[in-house]
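One protein chain is absent from this view; the other protein chains keep their places.
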Amino acid sequence: MEFISAIISGLSMGGTYAMIALGYTMVYGIAKMLNFAHGDVIMVGAYMLFVAIVSAKLPVWVGIMIAILVCTIFGIVIERLAYKPLRGASPLAVLITAIGVSFLLQALAQIVFGSEQKNVSALMINGSLKLGEVSIDYSTLVTLAVAAVIMVALTLFVKLTKVGRAMLAVSEDRDAARLMGVDVNFVIMITFIIGSALAGVAGVFKLMKSPAVTPTLGAMPGIKAFTAAVIGGIGSIPGAMVGGVLLGIVEAICLKTPIAAYTDAIEFAILIIILLVKPSGLLGKKRREKV
Amino acid sequence: MKDFLKNVKWKHYINYIAVAAFALIFGIIGLAGGLKGSTEYMLEKFAIAIILAVSLNVVVGFLGELSLGHAGFMCVGAYIGGKVASLLDKGADNIGVLLLAVMIGGSVAAVFGFIIGLPALRLRGDYLAIVTLAFGEIVRTIFMNTSSESFGGTLGLRTPRYDSSYLFIFGFILVLICLAVTQNMMRSKHGRAITAIRDNEIAARATGVNVTKYKLIAFTVSAFFAGVAGVLYSHSNYTVQSSVFDYNYSIEILVMVVLGGMGSINGSIIAATLITFLNLQLSTVLTGDLAVLKNLIYAVILVLIVIYNNAPALKHFRERYNLRALLDKIIKRKKDPSDQKDDEGAWDRVPTKIEMNELLSTDIIVTESVQDPDKGGKS
Amino acid sequence: MSEYVLETVGLGISFGGLKAVQDCNIKIKENEIYGLIGPNGAGKTTVFNMLTGVYQPTYGTFYLCGEELKGHSQEVINRCGIARTFQNIRLFNNMTVIRNVMVGLHNDPKYSCNFFESILRLPKHFKAEREMRARAKELLDIFGLLEDRNQLAYNLPYGKQRKLEIARALATGPKLLLLDEPAAGMNPHETEELMQTIKFVRDKFDMTILLIEHDMSLVSGICDRLTVLNFGQTLAEGGVEEVLNDPAVVKAYLGD
Partner (left out) sequence: MKNTVKKLVAAMLVVVLAVTAMFALTSCGETNYAKDNTEFIIGLSGPLTGGASVYGIAVKNSAEMAVEEINAMGGINGMKFKLVSYDDQHDSTLVNTGYASMFEGGMQVSLGCVTSAPCLEFAALSAEDNLFFLTPSASADSVPAEDNAYQMCFADGNQGSVAAKYVNSLGKDTIGIFYKADDPYSKGIYDQFKASLNSSITTVEANFTGDADNFSTQIDKLAGCDFIFMPIYYGPAQTFMTQAKGKIADDATYYGCDGFDGIDSPSEDSTFDINEIPQAVQMLSHFNSKATDGDAKEYIDKYVAKFGASAPLNQFGASAYDCVYAIYYAMKAAYEADNNSIYVTMSPSALCDILKDSFNGGFTFNGATGTNIKWESTGFVNKQAIAYSIKAAD
């Protein structure tokens, strides 16, 4: 019984992780870069919701649209200004830049909004579905359902549309794709647009469960979602979903045991072990470095 | 004697001289009683920052791997060294205890460096970076959850602060030792092997370089000195709190290395001093939410420098306008490389740039995913 | 001592079911220049990768001077005496030319000096460094690179980069030198010069050389014997004239 309830509360966190991990995995799989700033785009989305719903008192759905739109614009701007000039440079340079962007967004948010916690409770969905002794939050159900729909939609998008197939080509071999006439910059831009929009959606789901908005709210979930993406196999869209949910469940189980204070350490240890033992994750494809 | 002086490569020793002179000036003033407590503390901070930046440069600049867990090694050193000192030293400022703490703290950190070096054998690039980040967080969490009797738990470990009139001098002596070890290592066949791994790991293997050994050496040496910096930290403060050594601190050290130029030890020294000085000055000037202006500035510096140094489109611009070209113009250095003394074009002339092993074509196209037991990670 | 410097026995590899190279039997005698040719995708570089430990062979094994080297890592194989160059040049780009060669001398027991001797700057360090530098200069002189020794490797012109790569490989003191398309991207004049260099290396260092090449003038000019690979299988082997006139080889190259 205890175990089942742990799994259910794990789904609640796992849904959000899955949402973030989807964006992570898209960008990593196609642009081949670890977008450290992904978590902070979620934070931008959360602040936009705060501005729209609390400060400007707009209806909730308008707030959501604005948040997703602003996240998308941020994604485009970040990609153009920070990442595009480094196309073709060493991955290390790109990674350091991404860390810089992450810092930049956090500092900007603190300067603009202050460090004090803001609360946006308008999005909170309370209540839960009761099935006998167990009960599942509606917010969890909504998150999981939307994440699943997005996962399927993304998979279909990649498989069936022209842009999607171009994405696959870029992810397999960027130079070859370029030679075949694929506009690599355009494809990467589209990837960032999708990734950032997903970050916006993740921001919405975050506020559905917890009203707190702070400048650092995206940092830890961002890294955890990366862990989820690695568990599922980075680059794999269903893998992100599976990894997110699994990580959520692990976290919930840890939090219910006496070693709760070590939860973060345990999750990071899992990350290290997976990277060492099976770097391709559960559903990822293994690639070989060519010589 | 004259011949000996003639053969000494002054250029190789100028940073020792500069650091020693700096320490000497302030040491003499300090012993004469002319230094304020805050100045002494600032000097200690300088020494700590220089050791951290130089040691991180070994991994980031010379080995070419990104470590985001440098503060984790420092954390180990600070806790272990602080504990050693607080067990042995009951209030008296004993230089022997301090030395012992430095050795033990540094060695334990080095063991952790060795352990983190092991994944580096399988993983590269961003995966390794995330592993080091995870390591730093794990170390912090573990020290935080210790009992208050062992390592102080959440309140932190109470450590004896070493007499501040002497600690900074000792700190600068450690800086000199750190410089000596890293520079002597890099200016030897071992350092060449490490930079060879950075430049092209596959070629390095094919040339017979023991990649395993040298990666582990680089990580171990780097962690050792991060641990030493941690021990200095624990002696320069009364408490060691695990929350200090977070990811942001690792990034701050990385900013120093990137700002000074990856692969440039002199750059690291200057950038570490500059950033520490600015940090201390800004912390009294910027208050309120403007305090993060500092982070904003660092972030902008980080992004701009990396783009400037690495953007393929800026290559020509970079070659024409850079600090070194400017210096060359001012001092009118000899331009023709073949005229140079052997080895003057040493590693610190390496531009701030790290070449990773680019993906190259093969003569066989494999469409299936391939299991290759020897090569993990890199995708 | 084995009769052959290199002997591969039934060497083969498969990637996920695809047999990239099968049953490759090459025997190279001392001081020979041996060519490995074949159309694109025939598996030539894969053979090199197996011989240098980049890939572990799935089938068969190979011997260097009678010593079985299968299963060793790249570093160990290099130290046992196989050095190589790469199809697309892999130099230590941000290091000077002389340092590139000195990395090649790293494992030579003549210049041994452990980590602590270097850090403590014991006399052994200075001796090793001095001697390594002198030896590296000798090698660079042979390849006409002495003047460029303090240049960064990536600033060298293409032809010199090729030469530097060979010099670095030779610095490791190999018994067998593998050259992967040394003439790729060279004009006829440079190719001619390269042929002279390869011959010179063979004579000066008593070297045994295995090379992959597309340039038939180079192959017929310097190779003693050849093996032709096609789709991972040996198509023909033997003397140069004999192999190049083999109808199967002509067919493989020119098509029907």
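Each chain gets a letter, A, B and C, in the order it is written, and its residues are counted from 1.
Quick note on the criterion: a contact is a pair of C-beta atoms (placed from the backbone, for glycine too) under 8 Å apart; a residue touches a chain by one contact, two chains touch by 3 or more.
Nothing here was measured: the structure is a model prediction, and the numbers come from that model.
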Check: shown chains touched by the absent chain are A, B
Chain A positions in touch with the non-displayed chain are 5-6, 8-10, 12-13, 16, 50, 54-55, 110, 115-122, 124, 126-128, 137, 140, 206, 209-212, 214, 216-217, 219-220, 251-252, 255-256, 260-261, 263-264
Across the whole complex, the chain not displayed is touched by chain B residues 6, 10-11, 14, 17-18, 21, 24-25, 28-29, 32-34, 36-38, 41-42, 141, 144-145, 153-156, 158, 161, 236-239, 241, 243-244, 280, 283-284, 287-289, 291-292, 331
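Keep in mind that, in the parts below, only the chains that are shown with their structure count from here on.
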Note, CA centroid farthest from chain A's centroid sits on chain C
The chain whose mean C-alpha position lies nearest the overall protein Cα centroid is chain B
Taking each chain's mean CA coordinate, chain A and chain C are separated, in whole Å, by 47
Chain B and chain C have mean C-alpha positions lying a whole-number Å distance apart equal to 38
Shared-interface residues of chain C (touching two or more other chains) are 45, 54, 86
Flagged in chain A as touching 2+ other chains are 291
The chain B residues in contact with chain A across the complex are 64, 66, 68, 119, 122-123, 125-127, 129-131, 133-135, 137-138, 141-142, 144-145, 202, 251, 254, 258, 289-290, 292-293, 295-296, 298-300, 302-303, 306-307, 309-314, 353-357, 359-362, 366, 369-372, 375-379
In the complex, chain C touches chain B at residues 15-18, 20, 40-46, 52, 54-56, 73-75, 78-79, 83-84, 86-88, 90-96, 98-99, 102-107, 111, 113, 115, 118-121, 125, 128-129, 132-133, 147-152, 168-169, 171-172
In their shared complex, chain B is touched by residues of chain A numbered 33-34, 82, 85-93, 95-97, 99-104, 106-108, 110-111, 114-115, 173, 223, 226, 230, 234-235, 261-262, 264-265, 268-269, 271-272, 275-276, 279-280, 285-291
